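All protein chains of the complex are present and in place, except for one that has been dropped.
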Amino acid sequence: MSGVLEQARALFSQDNVLFVLAAMGRTLMMTLLGCALGFIAGMLLALLRRSTRSYLAPVRLIAAVYVELFRRIPFLVILFIVLFAIGPIAPDASLFTIAAVSICLLATAFLSEIVGAGLDSVPTTQVQAAEALNLGRLRTLRYVVLPQAWRVILPPAIAFGVMFIKDTALASQMGVVELTFAGKVLVNRGVAPALGFGLILLCYFALSYPLTRLGAHLERRLATSRH
Amino acid sequence: MPHLDIEEICAQYGDTRVLDAVSLHIERGEVVSVIGPSGSGKSTLLRVLMGLTPPTRGTVRLEGSVIDYRSRASMRSARARMAIVFQQYNLFQNMTVLRNVTLAPIAVQKRGPLEAEQDAIRVLEKVGLGDKLSAYPDELSGGQQQRVAIARSLALRPEILLLDEVTAALDPELVQEVLCTIRALARDGITLLIVSHEMSFVREISDRVVMMDAGRIVEAGPASEIFNAPRVPRTREFMRRLG
Partner (left out) sequence: MSYQFDFGPAFGSVRYLIRGAGLTLVIAFVSFWLGAVIGLLGALGKTRGGASLRRAIDGYVVFMTNTPALVQVYFIFYGLPSVGITLAPLTAVLIGLVLNSGAYLTEIIRAGVLSVPKSELEATEAIGLTRLQSVRYVVIPHVLRTVYGPLVNFFVLLVLGSSMAALFGVEELTGRAINISTTNLRTIETFIIVALIYVALTLCAQLALTAAGRRSLYRARPAKRSAYV
């Protein structure tokens, strides 16, 4: 068993620790970036799909197709498509950019459904009252719908974030130096696979579990109060 | 010129014709009540006037100028002069009573916040809720919420107020307080178009009463005539059934 202890000590060399921490940061950054941009784009899509102006009908169709499509394609496949499609458009794009674009494409599709459900959860009666008061769509959104919708949006959005941290592991395939890639590097450096990947699993756990707990806590709190 | 001139308005839900060539002229300051059995199109008429349901045919003129229900600009200017109170109050649950009332004046009419607040407080005191300014809708009774809804529409200083069965969702004890409020509005001279089941109230407050059935106006006339000596058999039958 002394072999394991020695290995563990070698594993936690300053070099390795810093390396893994940096990779953890990358994973976190990819997740946050994807979720933030995906949220904004997703909300735009959700709003677009709910607009009533007739000239927006083709846009609504495209948005609907987009969401249904990208929720049913594996993230790995999206990564590959973006990887090869981005060549002709932007040949100097970094691996990180490729991963980020793929993340945003996926996140937008999922988050637009989550945001949409939140928007729909506000009773239409209030929306009609706002319409009758001449508030207009934008102000109705800002003062009436969003303040009430975010309670329905937040818990599933956090659940999505948790799912997403795990999905970023696939970006390791692109060579992005995130947590999973770091694991492979460690193993290449001679760390025992079980130890190396075990450590990586713990790192993911450290990132994901607090978020899961936060989501559960928020879900309980938001279910009760209304304001 | 009539304040509100409704001419041959038709409306449909899918295949059903909910409003069939409804015509009505309402003078300034008049209190007109619409009565009739459920499904006769009374509420739909109010919704169509506010542009919440599009009419398929017919014209509505507000003091002579036509309201184009397909143009947002036209709808906006019409809604600046007309207001509606719904049966389900439809208050904004995420705001206090005061905010519910000041939101539209500040955001839409661009009135200064202080002025809007003072105005709102005045209106809320008028409906008897001056002490509930910072309460949230779910802390209020049905009658109180409905009075806030009335205050909210009054804050925009509309010329015409549409009241859609505003006491129907209330417990009987709470109905009176709302009726009191409406009586005060009628005294102030605002033009009122009321859809209601409260027959004694309708009789007391209305200048004219309109009876609707199956999307059509069956009979219209002064309150005393409709209640005491209705001419159309359908009206008589309706009155009789009310006992």
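Labels for the chains are A and B, by order of writing; each one numbers its residues from 1.
As a convention for this text, contacts are C-beta pairs under 8 Å (C-beta built on N, C-alpha and C of every residue); 3 or more make two chains touch, one makes a residue touch a chain.
As the structure is a prediction and not an experimental result, all values here were calculated from the model.
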Absent chain's touching partners (shown only) are A
Among A:32, A:62, A:201 or A:223, which one is in touch with the chain left out?
A:201
Of the listed residues A:21, A:36, A:57 or A:73, which contacts the missing chain in the full complex?
A:73
Chain A, residues in touch with the chain not shown (by the definition above):
68-69, 72-78, 80-81, 84-85, 88-89, 162, 165-170, 172-173, 179-180, 183-184, 187, 192-194, 197-198, 200-201, 204-205, 208-209, 212
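Here, only the chains that are shown with their structure count from here on.
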With chain centres defined as C-alpha means, what is the inter-centre distance between chain A and chain B in Å?
47
In their shared complex, chain A is touched by residues of chain B numbered 50-52, 76, 79-80, 83-84, 86, 88, 90-95, 103-104, 107-108, 136, 138, 149, 152-153, 156
Touching residues on chain A, where the partner in the complex is chain B
123, 125-126, 128-136, 139, 143-144, 147-148, 226-227
